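Quick notes on the structure that follows.
Excluded from the complex is one protein chain; the other protein chains are retained at their positions.
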Amino acid sequence: MMSHSDVKKAVLAYSGGLDTSIILKWLQDTYHCEVVTFTADLGQGDEVEDARAKAKAGGVKSIYIEDMREEFVRDYVFPMFRANAIYEGEYLLGTSIARPLISKRMIEIANAEGADAVSHGATGKGNDQVRFEFGFYALKPDVKVIAPWREWDLVSREDMLNYAEKHGIPVERKREGSKSPYSMDANLLHISYEGYDLEDPWCEPSEEMWRWSVSPEAAPDVPEYVELSYKGGDIVAINGVAMTPAQVLTELNRLGGKHGIGRIDIVENRYVGMKSRGCYETPGGTIMLKAHRAIESLTVDREAAHLKDELMPRYAKLVYNGYWFAAEREMLQQAIDASQATVNGDVRLKLYKGNVMVVGRRSDQSMFDERLCTFEDDQGAYDQKDAGGFIKLNALRLRMRALAGK
Amino acid sequence: MMSHSDVKKAVLAYSGGLDTSIILKWLQDTYHCEVVTFTADLGQGDEVEDARAKAKAGGVKSIYIEDMREEFVRDYVFPMFRANAIYEGEYLLGTSIARPLISKRMIEIANAEGADAVSHGATGKGNDQVRFEFGFYALKPDVKVIAPWREWDLVSREDMLNYAEKHGIPVERKREGSKSPYSMDANLLHISYEGYDLEDPWCEPSEEMWRWSVSPEAAPDVPEYVELSYKGGDIVAINGVAMTPAQVLTELNRLGGKHGIGRIDIVENRYVGMKSRGCYETPGGTIMLKAHRAIESLTVDREAAHLKDELMPRYAKLVYNGYWFAAEREMLQQAIDASQATVNGDVRLKLYKGNVMVVGRRSDQSMFDERLCTFEDDQGAYDQKDAGGFIKLNALRLRMRALAGK
Amino acid sequence: MMSHSDVKKAVLAYSGGLDTSIILKWLQDTYHCEVVTFTADLGQGDEVEDARAKAKAGGVKSIYIEDMREEFVRDYVFPMFRANAIYEGEYLLGTSIARPLISKRMIEIANAEGADAVSHGATGKGNDQVRFEFGFYALKPDVKVIAPWREWDLVSREDMLNYAEKHGIPVERKREGSKSPYSMDANLLHISYEGYDLEDPWCEPSEEMWRWSVSPEAAPDVPEYVELSYKGGDIVAINGVAMTPAQVLTELNRLGGKHGIGRIDIVENRYVGMKSRGCYETPGGTIMLKAHRAIESLTVDREAAHLKDELMPRYAKLVYNGYWFAAEREMLQQAIDASQATVNGDVRLKLYKGNVMVVGRRSDQSMFDERLCTFEDDQGAYDQKDAGGFIKLNALRLRMRALAGK
Partner (left out) sequence: MMSHSDVKKAVLAYSGGLDTSIILKWLQDTYHCEVVTFTADLGQGDEVEDARAKAKAGGVKSIYIEDMREEFVRDYVFPMFRANAIYEGEYLLGTSIARPLISKRMIEIANAEGADAVSHGATGKGNDQVRFEFGFYALKPDVKVIAPWREWDLVSREDMLNYAEKHGIPVERKREGSKSPYSMDANLLHISYEGYDLEDPWCEPSEEMWRWSVSPEAAPDVPEYVELSYKGGDIVAINGVAMTPAQVLTELNRLGGKHGIGRIDIVENRYVGMKSRGCYETPGGTIMLKAHRAIESLTVDREAAHLKDELMPRYAKLVYNGYWFAAEREMLQQAIDASQATVNGDVRLKLYKGNVMVVGRRSDQSMFDERLCTFEDDQGAYDQKDAGGFIKLNALRLRMRALAGK
């Protein structure tokens, strides 16, 4: 840990909420440093401009508030979906994928502002501290990282409120009173819920918890069809209308949320060692995963697809654990991206009460040839006798093993 | 290829349908050998005893008709589900997993009967010929395998009907006339559809095609909860009622089918080289996969679970490609099974219109400890300062790389 | 198999030796097609120009004889060595890596010549037929491939000599008589031996068999030091002298051969199913592998290096099996190459009687920092207390597993 007097200027990931407002004050008082705030709009649904007045009131001179939605989807979400990434069979990595972008921008700001430190509001028990700090260290190896939750002695909500009151930090009592009992995180890809009654993994979450989607029960009784167009593995149009990456995800969130799509309830393994319960809504992402696999099924070579499937859990784990800017994630991305040049075409989906059903896929670069697979006369496209040799040679080692007495 | 006169006695996988009845006759006429028929009840839903009269009429002296449902689920389906096996992200391997059992039993019969050959009715374009024959060769390396579809010159349905008529093989005209236009395969795990209008991957299958499940739209408007109990990674009870493996799968098929669960529509890569469109109904299996992941999430160590996830695509591919009796499948199974001793406990699910929602999981051997993950005061169970050292050491290489100029 | 009359013009991989001279005649007689010959100098040590007169004598109008050594090393050998590729723990893939280049050039010639077929002299039992033909099909999917050894009825050396005599193909009796009893293949990377007394895997090969290197016993009694310089993972200079790729490999072959380096004697698994005994001399390649790992040890990030190690066996298998032009090999190459940008610097080696000993490595982009690893006072570069947190968090899951009763 650095000495407090070493820090001259720190860039803080600032939401404008109570916690990061307390951190702002705590940094100023503890490290006696100038604090630069950074607030990103990643589609979390809050009004990021609200942070400006609060930062000003907190004595901040350099205030960065930026809409990063397009960069987020284009450079982080889309590349990750090219990998069909799922962590532990269920989780679409909505929180994980947002962290590296924030780290990257904070380091850029630190460099521009001549700041020597960065700080964030993630706790010492979660994955986000790891993700933020790996980003910081990978991009600015000599940066000083300040993680107040691992340093200070505020351990309960009451401690926090007392600190705020003592230092004149405005607490929106009403909001504090009515706020969700869950620990939540949101961005254009998802919203997450942890804590409170979810800490009992046998307890079913109440319908009130969910914010972004209706329940399957409450979804329309009539299915809706949607057509997605792919280019190079990414969605470029919905129902024939060209869209930017952030527009794509926004529209798919609308469609998925309307049809009760994308809720999951899991127990996951955190990188810091424990198992934890989380619920997630990823309406658009759930649609994207299903559709991407469908367009790949026509346009990606079998062994390329299988290699992707074998590398995927490792890729997903790297993203989950915060290694976006690590050499091995970049290597895997190169391999994955090399498979996507042919991933062009359309997927037709049927959305209905929580279900995403693929009902059609087509591509000018399809490797599907109905003459090869038909059970009808194929006019010589495939010689069935070839299969005999194929089987005999592949079985040779099986036979040798049996003869050797296993 | 062996000379026709080499074969003395052949065991034929015999369904009693038109195709294998033609094969029976063709074998007798072409190879001049005695044919032993084997008909297995794997839960496909046909009355297997019907095959007895037909085989007798065909001049067969040794007729084997066996109910193998328990062995099928206990020794093949359940071990495969311990691996959470999915082929190409979607397919639950319903056809693939039934083939090795049939091969194994046929070889046992061949040995008991002193037969030197085995035969099956799979075509030369599909995966099943491979799966059958790998099983044959692995278990009886000197066996002669006769695959009529790769030998004879009957290439269309019309050829088949002509052959049947010419040789007095009874054709159930009515059934032929009213039968599904799809190529289908069924067992206790699933039913599959290929061919006909599915050969256009842009064409949505008609509702009439599906046989085992209602559509999500037609499923009940009221959700149903079900509780599954696991022991050693396998389901041993449903809603508190102890059941055998086949009973478990039968009941889950009933539940899943009722709630519109387990339909998929995919383009898959066959081992023999082409892409092919297939639709599948796997109601019980779909529930099992979701539930198994849920009980594992509480009871399997993180890195064991991740190792399983990384090995899974390879395991699934081996099953798909027919390598059940290969050394490498056995090695992977050993690894997988070694992770399942602690997989005990209950999973609570909500079934609704195509959705399988996990709403609770509990276990006496849970590795979940709410004191570790709580955002509230944990009374010292976890020292947040440890995270600082954890991050610093894991980031050391990231920093060294950055310093080395990437 | 195509009808013989379908073929108009065929490009033949032609060495000028007896076997391919017979094939040349056989193609002309059997397929009644024009034959274009292609002879490549890959460093095999034969005088390739000798093939010209023989081809002319055989009636060939279009004769291609090309020195491909630079392209071979630059585009095939070097990329493969970036992967540290070894097949089955021992084999440096000397034969495998030469095949795709030959296939590629033959297809280019076929396109330029308007040829519709290609042909080669590899037998139906080996890997080379597979490697050649995968290259052909991947680069010209509609090409006709003629593999005489799988078609004709010449099954013994005597049959071959009779055929030659009958058709007036000159047999160098003397050479036939004095030639090595082994089946051999050579290029700039290696020379291989199969067959004859090697078919007994308990039999030690005689010293007379080896052609390229002295035995360790016969090597100089004085060690020799050599310094290799790397740029982007490839060797660009030896002992400070800049060299082209083929020059590098030629010089390392000289050095390795002089010091008895690079002989192996193995039983390997062929792709077509059987085990086979082979002996190989790879003097330069053996030095390159050792040195490349040494320069990587300083300049590649830990997890990037480990990912390379985990992908390597799969990469090596793809090369061995002939999948150079497959999507999955290209994907892996992208991943591997992405790790090599920092692989710059020098390696110092000591060569002595079969041993390649790394005695030094240095790089401007070294990630080695002696302050971090020293057991002496490191002046604060590393805080040992961080290790406590690192261990505690990594051990958390081990403890939870033990508490859950394993």
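Order of writing sets the labels: A, B and C. Residues in every chain begin at 1.
Heads up, the rule we're going with is that contacts are C-beta pairs under 8 Å (C-beta built on N, C-alpha and C of every residue); 3 or more make two chains touch, one makes a residue touch a chain.
Please read these numbers as outputs of a predicted model, since none were measured by experiment.
S.K.: Just name the one of C:D75, C:E113, C:D337 or C:D369 that touches the chain not displayed here.
M.R.: Here the residue in touch with the unshown chain is C:D369.
S.K.: Where the complex has a chain not shown, which of B:T95, B:S119 or B:S339 is the residue touching it?
M.R.: B:S339
S.K.: Just to verify: which one of A:V171, A:C203 or A:L393 makes contact with the chain not shown?
M.R.: In the full complex, the listed residue that touches the missing chain is A:L393.
S.K.: With respect to the chain omitted from the figure, which of C:W212, C:Y230, C:Y280 or C:Y352 is a touching residue?
M.R.: C:Y352
S.K.: In the whole complex, what residues of chain B lie against the chain that is missing from view?
M.R.: Residues touching the hidden chain, for chain B, are 269, 272-275, 300-301, 303-304, 306-308, 323, 326-328, 330-332, 334-339, 393-397, 400.
S.K.: Touching the absent chain: which residues on chain C qualify?
M.R.: Residues in contact with the chain left out: 1, 84, 88-90, 123-125, 129-130, 133-134, 137-142, 147, 149-150, 155-156, 183, 194-195, 199-205, 216-217, 223, 263, 265-270, 272-277, 293-294, 297-298, 302, 305-306, 309-310, 312-314, 317, 325-327, 348, 350, 352-355, 357-362, 366-370, 372-378, 382, 384-388, 390-391, 394-395, 398-403.
S.K.: What chain A residues would touch the chain not displayed?
M.R.: 299, 301-303, 341-342, 365-367, 369, 372, 382-383, 385-390, 392-394, 396-398, 400-401, 403-406
Here is the rule we go by: only the chains that are shown with their structure count from here on.
S.K.: As a test of understanding: of all chains, whose mean C-alpha position lies farthest from that of chain B?
M.R.: Centroid comparison gives C as the farthest chain from chain B.
S.K.: Cα centroid separation between chain B and chain C, in whole Å?
M.R.: 40
S.K.: Using the average of all C-alpha atoms in each chain as its centre, how far is it in Å between chain A and chain B?
M.R.: Here chain A and chain B have centroids separated by 32 Å.
S.K.: Give the residues of chain A that touch two or more other chains, as numbers and ranges in rising order.
M.R.: 269, 272-275, 306, 314, 326-327, 394-395, 400
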